[in-house]
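What follows is a short report on a single structure.
Missing here is one protein chain; the remaining ones are kept as they sit in the complex.
Now for subunit A:
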Amino acid sequence: MPPQTYSRDSQPRWLFPFVATVILVLSVLPLARLAATGISSALKGEAGRLLADPALWEATLNTLTTSLLGMIAAVTLGGSFAVLLTLFDVRGRGALGFLFMLPMMIPPQVTALSWIGLTGPSSTLLKAIGMAPPLGSPQPLYSIGGIALLFGVQHAPLVYLAMRAGLLALPKEGVEAARLSGASSWRVLLDIVLPLAVPGLVAGAAIAFVSGVGNFGIPAILGIPASIYTLPTLIYSKFASFGPTTFSDISIISALITLLAVAGLSVEARVLRGRDFRTIGHSGQAALFTLGRFRWIAELLLWGLTCVILVLPFLALLASSLAPAYGVPLTPETATLHAYEEVLFRQSVTRTAFANSISLAFASALGLLLISVLLGYYIVQTRSRLAGFIAALAEIPYALPGIVLAVAFILLFAAPLPVVGISIYGTVWIILIAYLSSFLAVSLKPVVSAYRQLDPSLEEAARLAGAGFSRRMRDVMVPLIAPAAGSSVILVFLIACNELTVSALLWSAGTQTLGVAIYNLDDSGSFDLAAALSVLVVAMVVVLMLALELMARRLPVGALPWRR
């Protein structure tokens, strides 16, 4: 082997130790700790008692049923949007696409709350228009079907994105060539275009399934009141009733979730192997089929669906947040901002949650900015296999369901830190570290693709000009990747601000986040306050997504998750 000294010569000596420490703390240690606890409790025979518990198998069955049904709903919804919006001359495609993507970025517990506000006897919206079912009738969403439906709504954008890539692969010229060779529009569609979308469809379905397996917010709000547990909510309830066997129980349930997720992802990997259509689709205009007189039907369908899955639930949420005292019907005269006043200025719990979430989101976004800029540089600059390995390790925590990651960090930090003897368990720091770990991949991806697009001679020219590492980083590299790094910051802020799953297990008194606050308010019956908080969260999501949308032209392709 020739010496590899040249490969790292542009990097300062401290860069590799920094990268290794980051990967160790954020990925290797928590995962290793989780695996170790799982294996040791399995060896000690504690697994047997848990595996004999019918509740575990009921939860597994529930998880599988809801995820599979949710997957079917997501594929139906996402697939029809992808085909109609990508291939046909429907008007307002941009607006429809953006609206359809919104559920992906809205926190699941907010989705669940808004749908509860839409249906059932206590719906303020239904009561306002006099259509509410009689008091005492059951809330239809507190069921397996309800959970699956909302999984479908929440994860449909994932299917949409995965399919769109395949549908866009055939440029306009390809379709025109097929038409010239004598094929009719419908033949081209059936024979050429739709087959291209099949891998995307399967991949999207797998992602939707995996996301359902790991989802906590929806089954927590819809399932727990009806005693329907899925694996993530089972972990939560085991954790809430803390006992001597909790750690071994939750590590084994985490292993089960991971197994289901890996099974789903390996289906995806198998289908996508060697079928990367994205690379052949050059930037030419995509094919567009005319719907003729069916166009208005398609448009009606699309806007109708958008109304049902997005506009109506949001209106219900808004109505709930404006609801006057219990029993008074909502009219323009009785509407009150009392709930907003309460969550913003009076309740110390929600004010703490705001402060916590916003400072956590800031700290994660800025911390990950620093980490991504350095780690991304290392990954792109290093010509050895180690860089690929490190890039893969950085991806794992994001691919894991949040609840599993939270368990891993609990196990890792339950005991005081060695040497210093301080325990960060129960403080805001454990949440911050878990966030850094969980969102590392989100932040890293745009930065790495920006580095890859840079001409390497730009840095070499700076080196010959005499600029050392920190100097050329500051003057040349960082300004050039700034748009991508900026989108990383906003993206992480957006996700971290609304996060529930990780913080649901890691919070304690005084460190609750917005996600936890919304969940707890709903749990304790203050539905109007939970709704008001949710409306604020949705507004923030929309504003931040629009900001990113405005930046999109200057970002590397693939930087924004909803614009793949």
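Keep this in mind: contacts are C-beta pairs under 8 Å (C-beta built on N, C-alpha and C of every residue); 3 or more make two chains touch, one makes a residue touch a chain; residues count from 1.
Simple rule for what comes next: contacts and distances are computed from a predicted model.
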In UniProt, the chain not displayed here, chosen among "Stage III sporulation protein AC", "DNA polymerase-3 subunit delta", "Replication restart DNA helicase PriA" or "ABC transporter ATP-binding protein", goes by "ABC transporter ATP-binding protein"
The one of A:A462, A:I490 or A:M540 in touch with the missing chain is A:A462
Omitted-chain footprint on subunit A covers residues 1-3, 5-6, 9-10, 455, 457-458, 460-468, 471, 475-476, 479-480
